[in-house]
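Every protein chain except one is present and positioned as in the full complex.
Going by the order they are written in, the chains are A, B and C; count residues from 1 in each one.
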Amino acid sequence: MSDTVDHDALAAAVAEGMYPRDKAAQAMGIEIIEAKAGTATAKMTVRDDMLNFHGTCHGGMMFAFAGSILAYVINGDNRAAVAQGCSITYTRPAHLNDQLTAICKVVNQAGRSGVYDVEVTNQNSEIVALFRGQSSKIKGEAVPGLNKQFGIYGTTN
Amino acid sequence: MSDTVDHDALAAAVAEGMYPRDKAAQAMGIEIIEAKAGTATAKMTVRDDMLNFHGTCHGGMMFAFAGSILAYVINGDNRAAVAQGCSITYTRPAHLNDQLTAICKVVNQAGRSGVYDVEVTNQNSEIVALFRGQSSKIKGEAVPGLNKQFGIYGTTN
Amino acid sequence: MSDTVDHDALAAAVAEGMYPRDKAAQAMGIEIIEAKAGTATAKMTVRDDMLNFHGTCHGGMMFAFAGSILAYVINGDNRAAVAQGCSITYTRPAHLNDQLTAICKVVNQAGRSGVYDVEVTNQNSEIVALFRGQSSKIKGEAVPGLNKQFGIYGTTN
Partner (left out) sequence: MSDTVDHDALAAAVAEGMYPRDKAAQAMGIEIIEAKAGTATAKMTVRDDMLNFHGTCHGGMMFAFAGSILAYVINGDNRAAVAQGCSITYTRPAHLNDQLTAICKVVNQAGRSGVYDVEVTNQNSEIVALFRGQSSKIKGEAVPGLNKQFGIYGTTN
C-alpha cells in the first residue's frame, strides 16, 4: 500500500460505504461514531426487543454490537475481511435504555490474520463486556472502487 | 434435588415459562423446538435484517441464536443461570432464508459453573458455527413457582 | 486423497513419525496411547515439577498436555497443520500423581481450518479441563515421505 495513502480517510470512506449495506447494524440501531485506521467507535441503545427473560440486555445483542464495530475495523484498509472466531466475557448486566459504546482496536495484524479487541461500556463508563475477535482476510475490496479512488494499486490480498 | 423429579418435564416447563419473557429470542423469530434436561434445540430463519454488508448472515445474529438456546439449557433445572463467557467459531457463511438449527448440550456442570456446546447447522446439515458457553448459577428460580410445582424444596443455589 | 488410503493406519504412522521429534511432549512424559483418523488419546502423570504455587497442577501444563494431543489429530492426515488459537476451561484441580487422559476429537474440518475438542479427565474419569482448538493447514507433509508410502499423490494442501 502506497505511503501516500491517507489511512484514516480510507477507513472513514470504507465505513461510509459499508453502513448502507449493513442491514443488521441498522436494524439494531447501531450508529458508527468514528472509523479510523485500526480503530472505530459505535453506539447502541438497549431496546425492549433486546431483552432476555431476565429482563436485561441479551448477551447475543451485546455480542452482535461488538461484532458489528469489529467489522468496520477489520475492513478499514478496504481489504475484505471476515471474523473467524470471537469470544466475549460479560462483566456486568446492561439494562433497558442503557446507552452502550463499543470501541474496537487492533491488537495485532500479521499477514491475513488479525486479533482485535472491543470494549463495551455503558453510559457510566462501566465495562459491560470484553470481546476479542480473530479476523481473516478474504479476496476483494470491502467497498469496490475505493482502492482506485485512494490510489491503491496492485494485489493487496 | 429429589430423585422423583421429572427433569425432562421440568426443563420443558422452564422453557415454556421463559419464552414469553424472552423478547430478544421472539424478535429474532427463534423457535424452541425441544427442551429436555441438559439439551435443547431451536430453529431460526435468516432474515433480510440479519444480513451484514457482505450480504451473509451477521456473525452476531448467529451468536445471538446460539446464545439464546444456551439460556434454555443452563436454566433447565430452574436454578437461574447466566452466561459468563462465550466463544464462537464460524465455519461457513449462512445466507438469506437459510433455516438454521441450534442444538445445545451440556458438556460439564460442576457446582455453580458449567460448560455447554452449541452446534449451529443449516438446512443441508452443514455446520455453520460452533459455540461454547461458560455459565454461572445466580440466586433464584428461572421461572418462579416451578420448584414448588415440581416438588423441589430447599435452597438449591 | 485416494479412497484406498487406510486413514487410521496413516494417522498411526504419522504419530509414530512425529513423536521422536516432539521434545516437549517427551519432556512432559506424555504417552500417545492411540492415534486414528480424527481422534487420538494420550496419558500424562502430574509430576512435582508441574505444580503451581497452590500445590495443584499448573493450568499451563494441562493446556500443554491437551495441546500436544491436538497436534497428533490435526496432523493425522499427514497434511501439516498448526494450532492457531485455543481456549481451555478448568473444571476441577488436578493433583500430584494424578493420571490424566486427554482425548481429542475433530468437531469440524473445512478446507484449511478445523475445530477440535480435547477432554482431559483424571483417574476417576472426572473432567478436569475442556479444551477447544482451531487449526490451520500449512504447506508440506507432517512426516515427510509418508504420503508416498500410503499412495497419496498430488498437492493436498
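Here is the rule we use: a residue touches a chain if its C-beta (ideal position, glycine included) is under 8 Å from a C-beta of that chain, and two chains touch if they have at least 3 such contacts.
In this text, all values refer to a predicted model and were calculated from it rather than measured experimentally.
Checked against the full complex, the candidates C:Ala83, C:Val107, C:Ile127 or C:Leu146 give a single residue touching the omitted chain, namely C:Ala83. Touching residues on chain C toward the chain that is not drawn are 18-19, 21-27, 48-55, 58-61, 63-68, 71, 80, 82-90, 142. Residues of chain A that touch the chain left out of view are 87, 89, 91-92, 107-108, 110, 113, 115, 127, 130, 132, 134. Remark: the residues of chain B touching the chain excluded from display are 84-85, 87, 113, 134.
The working rule: only the chains that are shown with their structure count from here on.
The rotation relating chain A to chain B, fitted on Cα atoms, comes to 180°, given as a multiple of 5. Comparing the residue numbers each copy contributes, chain B and chain C share more than half of them at their mutual interface. When chain centres are defined as mean Cα coordinates, C lies farthest from chain B. Look at where the CA atoms of chain A average out and do the same for chain C: the two points lie 34 Å apart. Separating the centre of chain A from that of chain B, both taken as means of CA atoms, is a distance of 25 Å. Rounded to whole angstrom, the centroid-to-centroid distance between chain B and chain C, based on C-alpha atoms, equals 30 Å. The set of chain B residues that touch two or more partner chains comprises 87, 89.
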